[in-house]
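Here the complex is missing one protein chain, while the rest keep their positions.
And now, subunit A:
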Amino acid sequence: MSLLAIDNLSIALPKGADRELAVKDVSFTLDKGEVLCIVGESGSGKSMSANALMGLLPEGVTPSAGSIHFENRDLLTLSDDEMMSLRGKDISMIFQEPLSALNPLMRVGDQIAEVFEAHDLLTPTERRKRALELLHEVGLPDPDTTIRAYPFQLSGGQRQRVVIAMALALEPKILIADEPTTALDVTTQAQILDLIEDLRMRHGMAVLFITHDFGVVADIADRVIVMQHGEVVEAGEAETVLLNPTHAYTRALLDAIPGLSFRETMQPANTPILSVRDLSMTFTSRTGGFFRKPRVVKAVQDASFDLYKGETIGIVGESGSGKSTLGRCLVRLLNPEKGVVEIGGKDISKINGSALRQHRRRIQMVFQDPYSSLNPRSRIGTILTEGLIAYGTDKITAREKAQELLTLVGLDPSAMKRFPHEFSGGQRQRVGIARALALEPEVVIADEAVSALDVSIQAQVLDLLADLRDRLNLSMIFITHDLRVAAQVCDRIIVMQQGKMVEFGPSSQVLGSPQTEYTKSLLDAIPGKAHEQALAAQRELRQ
C-alpha cells in the first residue's frame, strides 16, 4: 500500500479556458522516502495536480473525477476543517518564490512558531526552541541571529531555507516542492537540492518535486512523471526515462536541454566594434538615519573588454555579481561612474541629451521578462515602429520594415495589429528581438533573454538568436546565469563575481579548464552533470 495514491484524477477548468480539463486522467503513487518528480512545461498541469493534493485549487477549478488516497482517506471528500488539520502536519508544501511565501512584516522565528500555533501544539517557549532547532537543521548560518531577522534581510537561498524549515516543522510525511529552486541561481540551487535530499534521508519523507528542469530531475529523482497538456505522457524510473525516453515529447524536452558544448570560436577582426575600459558603477543608498554610514555597493569594478564584429561575448555570474548592471551601463540605462564605453570609436559613456539619443540606436537590448518588456496597451505594429519613427523614418517605410522583421523572427506579419497579451512568452520574446533589431544596431545586448522561458521555447529562441547573428553578422553580449546556455552561444565568456571580472577568455577555455575556484564552483553546481556523463557513456557504448 502506497503512502499516497492518485487514481484517474481529472481537474476541470472554468468555462471559457483554453482547454476543458487542466489535468486529465492522472494516476500515480508515492511511497515513503521516495522522490517523485513531475516534469512539464508551463501549462502542463503539473502544479494543478499538486494544488489539488493540498486542497488549494484556485476558485472555479474543481476536481471532476478520480480520487486522492492518503492513509486510507480520500482527500477529495474531506471537509475544509479536516483538510486544514492535514495541511502542514501530514502534507506540506514549499513554493517557487520564497519572498512571497513569507510574511514580510514578521520575524522568521515567529513565522515558524506560527506553524505550531496553528495546530495548537507546544507552549510558546517550546515553539521557539523548536524554531531554533529547525533553522539549525536547514543549515542557516547563525540561527540565533536569523531567528530575529525579517525576510527582507535574508538572501533568496536563505529565505527558501526558512520556507523549508516551516514546511518541516511538523515532520510531514509528504513534502510537495513546487519549483523550489527556479528563482535561485545555480550554486544556491545546488545547495537547496542537497538540503532536500539530506532531509529526506533523515526523516524518511516522501517528496513530490515539481520542476521543468531535467537537470534537476536527473540529480534527485527516483521516479519521474512527464506531463503534457494535462496528461501523463511518460512515467517510470528516473534512469529509464532519462536515458531511454519512449515518448516523443520527453525526447524533445531532453533534447532541448543545452549541454556544455562549445561553439567554434571565430577569428576576431582587427578593430573592436565595442570597447570598454575601466567601467565602474557604485550604488550608494542611505539606509536608516543621517548618522549611519551609507551602504555602498560596488556593482561593477574596472570592467574592460573588446567586442569584435560578429562575435558573442557571454557574461555569467550569480545574481548580484553585477552582470546586469554592466549591461545597463553599456546601453546607458544607468550612468557609469567612470570608464569609457566606445562604440565604433565614439565614447558614449558621458554624452547626454540629443547627442546620446543620436547614438542610442547603435546599441540595443533584448530584455528578460517577455511580459513586462512590451507595453500592454500598444499593438505590436506600434511597438516595432516607434523607434524607427523617433529616428525620422516615415510611417509607411517603418511599417514595411516592421513586417520584414516579424518574418525574420518567425512570426506572421499579421501580428502587427494584435496586442502583446495575445501572444505566448516565446512569441513575445521574438517581438522583443525584432524590436531590438529594428534600429539596425551594431551591438545587441541580451539580458537573461531566455531565462524566463520553458526549455523547448528557450532552445527555439536561442536558435533564432544564433541564426540572426550569423545571417546579419551581429555582435552580441549575452548576459546569463546559465552556463550551459552561455557555452552554447558565446565565443568568449566573462565570469563576474561581486562586480569584478574574475575570468575572461574563449568559452572552451573558461568553461573547459577553469582557472578560478569561483568558475569551478559555478560549473559544479550545474544540475544534471551525472546525467550528462551517463548520456556520454551511452553514446560511447553505441559507437
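Criterion: a residue touches a chain if its C-beta (ideal position, glycine included) is under 8 Å from a C-beta of that chain, and two chains touch if they have at least 3 such contacts; residues count from 1.
Here is the rule we use: contacts and distances are computed from a predicted model.
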{"item": "The complex's invisible chain, by UniProt name, from \"Ring-1,2-phenylacetyl-CoA epoxidase subunit PaaB\", \"ABC transporter permease\", \"Fe-S oxidoreductase\" or \"Carbamoyl phosphate synthase small chain\"", "value": "\"ABC transporter permease\""}
{"item": "Touch with the omitted chain, as defined above, among A:R19, A:K32 or A:R357", "value": "A:R357"}
{"item": "Contact residue for the chain not shown (choose from A:V331, A:A446, A:I479 or A:L522)", "value": "A:V331"}
{"item": "Touch criterion as defined above, residue of A:V39, A:L175, A:M365 or A:A402 at the omitted chain", "value": "A:M365"}
{"item": "Selected from A:T271, A:N375, A:S414 or A:Q533 as touching the chain missing from the view", "value": "A:N375"}
{"item": "Given A:E97, A:E386 or A:E442, the one touching the chain that is not displayed", "value": "A:E386"}
{"item": "Hidden partner chain, touching residue among A:A238, A:L439 or A:I526", "value": "A:L439"}
{"item": "In subunit A, positions touching the absent partner", "value": "59, 331, 333, 357, 360-361, 364-365, 367-369, 372-378, 386-387, 390-391, 432, 435, 438-439"}
